[in-house]
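Working notes, beginning with the structure itself.
Yeah, one chain of the complex is gone here, protein chain that is, but the others are all in their spots.
Let's look at subunit A:
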Amino acid sequence: MNVLAIDSSNVTMGVAIANEEVTLGELITNVKKNHSVKLMPAIEQLMQETGIDPHDLERIAVAMGPGSYTGVRIGVTIAKTLAWTLQAELVAVSSLAILAQNGRFFEGVICPLFDARRGQVYTGLYAPHNNKVTQIKDDRIVLLSEWLQALRAVDKPILFLGQDVGLHQAMIREHLGQQAVFAAATENQPRPSELAWLGMQGEPVESIHGLVPTYLQLAEAETKWLAQQEGK
């Protein structure tokens, strides 16, 4: 099975093409450039170099968020449009799960995170399991301080993954001491080949039309509107 993996949900932009267990090609940039401009040319280039024709694609795997609203929309729109028009299967994978894959050999639990501003993070908790991480606490947006409080109950070492971990390292250390483990820089970058691999194992969505990004948050205008309604 030929799988195309697409991740434009955060700063790292990644595209991979895999055939069964073999990654045929992988293209990653980590320069905070415009994903709307760079993503389709990256897909085009990688497919050309691997000699895969769009119609040879049997499955598309996409990072469905959480992350940058616009970034994830670009990836999800391209993935669902390709899957629909090429009659390929579509698998949506949590952007946090993709990142957590980098810690799959860690003996303990894995906490991937993306900064979500105002002291909040997008995060979840994963455990390594036969080469593939499984989720043990749902993805969420949460105040990092609250999240770290809750993590104290975990009785294993916790590996923190993600390029935004550095922003919060002192606070994590303060709450968790030596229980917190930090990764090397290369492990903090999500890899599209891991997305392809997860996509290969995953269950295709029932409705390609119905796939929407995971935002984990209402639009700001909606939150305000709801607050106003409650005030009435």
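Simple rule for what comes next: a contact is a pair of C-beta atoms (placed from the backbone, for glycine too) under 8 Å apart; a residue touches a chain by one contact, two chains touch by 3 or more; residues count from 1.
The rule is short, and it goes like this: contacts and distances are computed from a predicted model.
K.L.:
UniProt protein name for the omitted subunit, picking from "Xanthine dehydrogenase family protein subunit M", "tRNA N6-adenosine threonylcarbamoyltransferase", "PTS sugar transporter subunit IIC" or "KipI family sensor histidine kinase inhibitor"?
P.N.:
Matching the unshown chain against "Xanthine dehydrogenase family protein subunit M", "tRNA N6-adenosine threonylcarbamoyltransferase", "PTS sugar transporter subunit IIC" or "KipI family sensor histidine kinase inhibitor" yields "tRNA N6-adenosine threonylcarbamoyltransferase".
K.L.:
Of A:Ala18, A:Ala61, A:Ile74 or A:Leu125, which sits in contact with the chain we cannot see?
P.N.:
For the chain that is not drawn, the touching residue is A:Ile74.
K.L.:
Kindly state which of the options A:Met13, A:Ile52 or A:Leu82 is in contact with the chain not pictured.
P.N.:
Missing-chain contact among the listed residues: A:Leu82.
K.L.:
Have a look at A:Glu20, A:Asp155 or A:Glu220 and name the one touching the chain we're not showing.
P.N.:
A:Glu220
K.L.:
Please output the residues of subunit A touching the missing chain, sorted low to high.
P.N.:
34, 36-41, 43-44, 54-55, 69-70, 73-74, 76-78, 80-82, 84-86, 208-210, 212-213, 215, 219-222, 225
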